[in-house]
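Would you mind keeping the following structure in view while I ask a few things?
The complex is shown incomplete by one protein chain, all other protein chains being positioned as in the whole.
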Amino acid sequence: MALTDRVKQILSWYSSDNPGTQTNLVRLLNHGALAGTGKLVILPVDQGFEHGPVRSFAPNPEANDPDYHFQLAIDAGCNAYAAPLGFLEAGAAKFAGQIPLILKLNNSDSLGKPEHPISAITGSVEDALRLGCVGIGYTIYPGSGARNQMYEDLRELTIEAKRKGLVVIVWSYARGSMSKAGETGIDVIAYASHIAAELGAHVVKVKPPTAHIEQDEARKMYEKHNIPIATLPDRIRHVIQSTFNGKRVVIFSGGEAKGADAVLAEVRELAQGGSFGSIMGRNAFQRPRAEGLELLQNVIRIYKDASSAKPAR
Amino acid sequence: MALTDRVKQILSWYSSDNPGTQTNLVRLLNHGALAGTGKLVILPVDQGFEHGPVRSFAPNPEANDPDYHFQLAIDAGCNAYAAPLGFLEAGAAKFAGQIPLILKLNNSDSLGKPEHPISAITGSVEDALRLGCVGIGYTIYPGSGARNQMYEDLRELTIEAKRKGLVVIVWSYARGSMSKAGETGIDVIAYASHIAAELGAHVVKVKPPTAHIEQDEARKMYEKHNIPIATLPDRIRHVIQSTFNGKRVVIFSGGEAKGADAVLAEVRELAQGGSFGSIMGRNAFQRPRAEGLELLQNVIRIYKDASSAKPAR
Amino acid sequence: MALTDRVKQILSWYSSDNPGTQTNLVRLLNHGALAGTGKLVILPVDQGFEHGPVRSFAPNPEANDPDYHFQLAIDAGCNAYAAPLGFLEAGAAKFAGQIPLILKLNNSDSLGKPEHPISAITGSVEDALRLGCVGIGYTIYPGSGARNQMYEDLRELTIEAKRKGLVVIVWSYARGSMSKAGETGIDVIAYASHIAAELGAHVVKVKPPTAHIEQDEARKMYEKHNIPIATLPDRIRHVIQSTFNGKRVVIFSGGEAKGADAVLAEVRELAQGGSFGSIMGRNAFQRPRAEGLELLQNVIRIYKDASSAKPAR
Amino acid sequence: MALTDRVKQILSWYSSDNPGTQTNLVRLLNHGALAGTGKLVILPVDQGFEHGPVRSFAPNPEANDPDYHFQLAIDAGCNAYAAPLGFLEAGAAKFAGQIPLILKLNNSDSLGKPEHPISAITGSVEDALRLGCVGIGYTIYPGSGARNQMYEDLRELTIEAKRKGLVVIVWSYARGSMSKAGETGIDVIAYASHIAAELGAHVVKVKPPTAHIEQDEARKMYEKHNIPIATLPDRIRHVIQSTFNGKRVVIFSGGEAKGADAVLAEVRELAQGGSFGSIMGRNAFQRPRAEGLELLQNVIRIYKDASSAKPAR
Partner (left out) sequence: MALTDRVKQILSWYSSDNPGTQTNLVRLLNHGALAGTGKLVILPVDQGFEHGPVRSFAPNPEANDPDYHFQLAIDAGCNAYAAPLGFLEAGAAKFAGQIPLILKLNNSDSLGKPEHPISAITGSVEDALRLGCVGIGYTIYPGSGARNQMYEDLRELTIEAKRKGLVVIVWSYARGSMSKAGETGIDVIAYASHIAAELGAHVVKVKPPTAHIEQDEARKMYEKHNIPIATLPDRIRHVIQSTFNGKRVVIFSGGEAKGADAVLAEVRELAQGGSFGSIMGRNAFQRPRAEGLELLQNVIRIYKDASSAKPAR
């Protein structure tokens, strides 16, 4: 399809990237029900690795099957499907060309705990290319005592990915030297999102922020400059501003499984704050297929409405 | 031999692999007494390294000879023989082409203990290729404080093995941050098997699980969703479902040496639960040759019967 | 423009460098309002990464936008603009050829703290080349328990940068095994500057030194040889002498945000002591654009006057 | 010279190696007074590095000279001379082609102690090739907390050495997590020898074992199966059986300097137990040259007699 003005605008922020990466950005933005809107809904399925199969798939045992998720993402009209190596390998040939794929390059299980929070690198750029992916995914934990290793591993993967025309999506989840509430505090989420962008991410994924402020030095600034952070839309706007003033794509996760109404209410607020989209896993695949499909389609509809309601920035 | 429908079906799960790896998968599945059935019995001999020669071979001193194991695997009709570098090097030329070989790429001895459970890498993909192997074997210990190093070393070996058309077999033994009972608990075995598959293993090897549940979060799921785990066949079915819904080959180890009847009784339950096969070392070579041979052949017969009894999935 | 005598003299100190690096040194020295004077004013913007976006950009929210800083550096007549990967990538194509760029290759955030002070490497020489930069920037912390890693990482980056014709700028900030006052003590600053030059830096950046002396062995020397360090100009002269007797370009940072008059008073003293220039971030971009621009232009004027007032050395 | 039946038999155990390595094995087996017998006496001189020059060479100061050892090995009719990089470099050109050389690739000094027992790598396969060596030597310490690093470093060196046609000789000395007596206990020596062979060594070098048993699990086996370990010849036979049933060359060290009669008495027992040979350093060079020469020649005579007394296995 031809590029919409909004997609052209988004591409203009990535003008330093090579045509290969720009092509894969277009593939991501021009696929599925949100094609051309500049909005994105991505299905990520790394919970089997992160929490174990029974905690992930017992509520909907069909989801043990790797094919299930490819088909769900296709049928729902998602922009992309993201998963670790094994899950993608199991279906990449069968579903080749039907849905943009993102290879999650690092993962952590819940059986053991390394000294500092850090995921293991479990895939490579070469794997992403041979499986036909449009991009790679990588999780950083700002605040971890092992952050330098994560940033430096990401640097290596990012250089190679950009050289080979892939898109880089960074999951940025602060943890380690902060309170539990701090992990989703507005100052921390805004900072984590900014770091991911400075590290060269094309797309940043963070959690929806709360009104909690973790760092005293930051609190002074919010108060002194009266920065609005009372509502979720306020906070989303602040996070997006903090991430290169809106010139990087920032999307938000859905968090733990909850009722469909709660999910949709939250997504409406994300969209209202200007979120570029959502990445939604457990809420989609831990329901019976029909319900999960409907939920994803409703989420997509919210972003679609948001994109037509407000003119491109 | 021509491919049976069952072998074709198994191959279809690995359609993202290159023809080289698919060829070696066929070599593995189409060799020996179980050729074409989709079932596998493998002879592994790394106990000399892991426990020392006297503990491994005193009951049957002939087994000190590396040739012994090649011949035993051939005569019993096994699908493959797996061993560390030295043992394979000692016979690879003499027995070339007579039995598929798997090079065990990491090993641990019982003389010293590293800080966290982790095996040393003792061979390479290049070694596997020059010795004519169909695949590589690698052991991970999910739950170990050194798991990231193991997963990342495996990642490097896996990329190279797949690039060069080899099959990747992962021994997945949880240990470290859990109770002794937890190491073979049903939740842990299912999780360990899933992790191996996510890391890109073509074949996963785990221990037969007990009904113990290690993690509270998992227990809630087993209870809430009434997942049957009372009998060994139940648990085998659960492990296989947890490993990509049966779309990855999962085999089970025989464990410590015991009476032939006990071995066969356990194997019958494994087969009943849908196990793809067994990997049996000490029970085979710590007996006089005639007895070991007979035991292996009886194990093979059980899987053969199981494969014809029930139609391919 | 043709080379002035002063620029020729400066180039003569770098005669071991290849023509590529000499070309980029000329690009740096011959750009902006100070072109040809041998003086430099550089705009650095890594505070978003180092302190977080709200602490950096709340006073002047326009500065969240990566384009803002390119334009500010161009309009003020700076010699160069320095920033981490993300900020440079966001504007390098749009502003290509309008301002010399320096890619900051390592950075540290304020969310977590590694065991010893050390920044993560967040970019590469390859990135600097593909973005059209004239040089790379790297921060060392002499005194840190991790100094060997930093010096060795810098060595690798420096070899590659020089091979490929880039300029190497080293931020040298002592910290770790010393008092807080010691970090800016005259002996420590002079030593930190000398180390950077010995490590192969073309341009060294340190903080303005105080009259504090940290090391007893050094104090004996200052006293025995009556080295003048009472005034800031005295100390600047001493730092420059300690850095290859003035045969390496040494510039000074502006430090925390403060009143414009205080900034200019300090810069006058730096210039009086023979500083090659200033690197000024927060004082420039944490003001409304017009004020920031004016301040930078006033700083540039001070160096311009200093360069014409005193004959080239 | 033409190959004897015994040498042909030994070569048959290494049939997986390339012709380059087989050629160097022949060079080793067909040199000196024991040529063609399948027995080996090697002169190793790394004591200067391991214990310091005065402790090594004060009893016979001529031995400070690197040429001394080349000439001693040649004149005594040894199969090879083994030493660290410096000692080999000093004479490799002068004595080129007169004696097979083995480059000792790792060494440890007695001035400092790393946290866990581990030698430093002090040479490379490239060095061995440029100096005309037939093989490389490497020391592992099974039982050390650093064993994984040693095994993995050895793996890298072994791959390269075999690719380039060299012979790999492994010194296997258990230490670390065991009693002092355990380091030479029969179970530990047999295990250490087996590990070296599994790691891919062509030739294994261990110390003569005592009747001590270190591990309880092993003791049970010795008792249950009535394995004879009362005399040194018994134990040598057991070690050789434990090392691939005699299909790897295992040689024994001479240990600390002692009287010539004691040395010869021990060697007679080694030979009686079927040892493939001896590696004898301090006992050879810490005597006046004439005495050292005579001792080595007497050791060689014992092995020569042993090889003709008993038919090839």
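Descriptive notes on the structure:
Chains here go by letter, A, B, C and D, matching the order in which they are written, and residues are numbered from 1 within each.
We take it that a contact is a pair of C-beta atoms (placed from the backbone, for glycine too) under 8 Å apart; a residue touches a chain by one contact, two chains touch by 3 or more.
The shown structure was predicted, so the numbers you read here are calculated from the model rather than taken from an experiment.
Under the touch definition stated at the start, the shown chains contacted by the missing one in the entire complex are C, D.
Screening C:His69, C:Arg130 or C:Arg147 for touch with the missing chain picks out C:Arg147. Remark: the omitted chain is touched by one listed residue; of C:Val7, C:Ala80, C:Ala201 or C:Ala306 this is C:Ala201.
Annotation: of C:Phe87, C:Tyr191, C:Phe252 or C:Phe285, C:Tyr191 touches the absent chain (contact as defined above). By the touch criterion stated above, the residues of subunit D touching the omitted chain are 48-49, 51-55, 57-59, 61-62, 64-67, 84-94, 107, 109-115, 118-124, 126-127, 130-131.
Listed for subunit C, the residues touching the missing chain in the whole complex are 13-17, 142-145, 147-148, 151-152, 155, 159, 163, 174, 176-178, 187-188, 190-192, 194-195, 197-201, 215, 217-218, 221-222, 224-225, 227, 241-245, 247-248.
In the analysis below, only the chains that are shown with their structure count from here on.
Common partners of subunit C and subunit D, by the touch rule above, are absent.
Centre-to-centre separation between subunit B and subunit C, using Cα means, comes to 58 Å.
Work out the mean CA point of subunit B and of subunit D, and you get 36 Å between them. The set of subunit C residues that touch two or more partner chains is empty.
In terms of which chains touch, the assembly is arranged as an unbranched chain of neighbours. Chain pairs that touch one another: A-B, A-C, B-D.
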